[in-house]
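The complex appears here minus one protein chain, its other protein chains still in place.
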Amino acid sequence: MPALSRIPLETVEDAGGGCLRLVCAPASLVAPMPGQFYMVRGPWEADPLLPRPFSVARFRTVKNEQVQLEFLLRIIGRGTRLLGTARAGIELDILGPLGVGFEQPPGDSAWMVAGGIGIAPFPALTDAIAAPERSLSLLIGARTHTEIPGFKDFEANLSGGVEVATDDGSAGFAGTVVDLLASRLDRASDQPPSQVYVCGPHAMMEAAAAVCRDAGVPCSVSLEAPMGCGMGTCRGCVIRTFRNTNFTICTDGPVTDANVIWSDQNSP
Amino acid sequence: MPALSRIPLETVEDAGGGCLRLVCAPASLVAPMPGQFYMVRGPWEADPLLPRPFSVARFRTVKNEQVQLEFLLRIIGRGTRLLGTARAGIELDILGPLGVGFEQPPGDSAWMVAGGIGIAPFPALTDAIAAPERSLSLLIGARTHTEIPGFKDFEANLSGGVEVATDDGSAGFAGTVVDLLASRLDRASDQPPSQVYVCGPHAMMEAAAAVCRDAGVPCSVSLEAPMGCGMGTCRGCVIRTFRNTNFTICTDGPVTDANVIWSDQNSP
Amino acid sequence: MTTDLSVRIGDLILRNPILTASGTFGYASEYETMVDFNKIGGVITKGISPEPRLGNTQPRIWETESGLINAIGLDNVGVEDFERSKLAYLREIDCAVVVNFFAESTDGYAQLARTLGAMAGVDALEANISCPNVKAGGREFGIDPAAAADVTMASREATNCPLIVKLSPDVSNIGDIASAVENAGADAITVANSVPAMAIDIDSHQPRLSFGRGGLTGPAVRPIVTRLVYDSAQATNIPIIASGGASTWRDVVEFMLAGASAVQAGTVNFVNPRASVEMAEGLEMYCQQHGINSLNQLVGAVDMP
Partner (left out) sequence: MTTDLSVRIGDLILRNPILTASGTFGYASEYETMVDFNKIGGVITKGISPEPRLGNTQPRIWETESGLINAIGLDNVGVEDFERSKLAYLREIDCAVVVNFFAESTDGYAQLARTLGAMAGVDALEANISCPNVKAGGREFGIDPAAAADVTMASREATNCPLIVKLSPDVSNIGDIASAVENAGADAITVANSVPAMAIDIDSHQPRLSFGRGGLTGPAVRPIVTRLVYDSAQATNIPIIASGGASTWRDVVEFMLAGASAVQAGTVNFVNPRASVEMAEGLEMYCQQHGINSLNQLVGAVDMP
């Protein structure tokens, strides 16, 4: 049940890599599922006009069953820039939780693959799926090391470790994070992860999905498109699947099995 | 010589009466004349679009011959509201000084008559014309006492005193500030002020001008109209004088002898 | 004092003048948790076509200064699925249900008007003769008085359901078209639709929308639509329904002063899904504060020089 709430912004801080961490004040909200998103708008006039979609990066339930939401965002355009200059105390209009989130992994190990700010939903996912017997890994890629957003505070739960890829080789693996994924899947072919979760630019997700398909590993992706409503009504976020059907990212997704979009090969 | 400068906002503070005091960081600027104005715009997107005109409320020259500008403004609409939520540190685009300011009074006493936020230019004027031998008075009116903006910090120079008028009688003289002016001119008919300066809504200024004309006292007014450019080019601020000629407020004014606009009776 | 906010469109009486605009409110059920339907005048569905349509490929929307350009391409379920899967819900909600529709020919409009007009639960029809975002169907009917009259007359003859015709904004004399549509039997006129527009990515040289062009909506266009509403109201005697940029109850009052009898909330639903209810509540408050007991005191009351 999405709701529209006006919530004070408690913290705005630099998260490194040109990214921003926003923490909202606790409010009476339905707790989201990791991978779900919110439409967020600040108290400005008609430009920028639309709210912007952001995945919930983390959330916690505090006293009185109030929910505290946290977002991680990259400053890329006019709306995110304004959020970056906002001061704590201003009120945000927040619509959500929206869409379909991530499912639990079917087995004991899962990898998260992030392209840059694609890391945003993974702290919440990690909180939700971390378990003593489960190995969780994060693979994160960026063009160069300065573009890697901070992700320290959930590393503790990443028992399978964190690996970084940079296109320019300035940190970690030299190459794309999809190359890194492929090489890691190769090495782990006897013990593949039970699930790969991917979030990043579409081309990167499509490539990662192909790599997973070849390795016979289930892959879920978190899709993106410009959004108007977040509620399935504007039809702005609709993409065409390989079956020539429409997939409405804001309500059918954003999270979906990659094969729904790109391949008629059944998920293994 | 107007200039366009980008200047950090040093202080934003509540000035009482629904008004705001903005103090800019010192910058290399030409010092304005009291009564001149600036076009001011914050770092927002295209809505609100135009800069807003504000009289310089006060200014000082600090070390290195830098000029520090201060504005006093009433929050009335979208642009002033946004300025009210701005945080110190943001940069303002400031174009000015613009237009024609106040002249020195021709004699030893001068009265300033303010309708509400019309007080804005008078601290700067007071600083400029205060002299040991000169008696300066301020008459300020508002609908009710809560709408009177703070004006403490230049009272010291108002050797002739401050009188307040409220339409609802909640403070000082009960009636409009023009009624107050008329009654004071009446009482002072043997020793009229050498100059009356008026700033406020147009109807109030026109009425004050008529009162001064009857009393044979020179009256200068600071005119207002919606402004686009502040430079005489958009023709948005042009008003028609009683002679059926155009008066361009931003370049011929904003300050002018009232008779230029409303009466063919010569200034005495 | 209570103000009578009701509005009559043909035989249909709306509780108040606020309607949600086609294509911005889905098939209403999407907003069940957000909007008290019994506080607004009615909902207008996404445009229905004879066959289902997938619409255009990505990207379909692009934001501009205080506006939104869209080229959805009339992605809709088609008339059959509409009746099968959407109508039951709409029949239950407590406000008027207006079905927006379009076809590729005058005959197509007539047939669809007949089919939709006969469905129980459909309270009125809105013929879209002004969509800029498809290759056939729509805009070419909306920019010519004779073609607009033909479509109107054909639809009129096909059904007794109250008929609204939705005009294009990109014309020099909207009064001529409004008047032709009135004479051809429309019960009301929606002024207007999105304004043909375009944006280009300077890095890729591609248009921002896959279709190339799109339609501009939102606050950016409101001053243009206000003028079109005024001109249309001057030229006709049937109700004018304003559509373009209304975001607050103040905009509703402004449109009514210009001559609108009702106002659609469109793009604003994306900015604030509760906007339509807030507009209705604000209008009522304004009327009470200003001693307005009939909307007739407001409609067209602008004091033009």
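By written order: A, B and C. Residues from 1 in each chain.
By our rule, a residue touches a chain if its C-beta (ideal position, glycine included) is under 8 Å from a C-beta of that chain, and two chains touch if they have at least 3 such contacts.
Just so it is clear, the model here is predicted, and its values are computed rather than measured.
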Any idea which chains on screen the missing one touches?
A, B, C
Hidden-chain contact residue, picked from the options C:Ala180, C:Ala220, C:Ala262 or C:Leu295
C:Ala220
Given B:Val12, B:Ala25, B:Ala46 or B:Ala210, the one touching the chain that is not displayed
B:Ala46
List every residue of chain B that touches the chain not included in the displayed model.
1-4, 41, 45-51, 93, 95, 225-240, 244-246
I need the residue numbers on chain C that touch the omitted chain, in ascending order.
64-67, 69, 143, 168, 170-173, 195-200, 202, 204-207, 210-214, 216, 218-224, 226-227, 230, 245, 250, 253-254, 257-258, 286, 301-305
Just checking the interface: what residues of chain A touch the absent partner chain?
45-47
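What we mean here is this: only the chains that are shown with their structure count from here on.
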Chain with Cα centroid nearest the overall Cα mean is chain C
What positions in chain C touch 2 or more of the other chains?
65-66, 219
Among chain A residues, those touching two or more other chains are 45-48
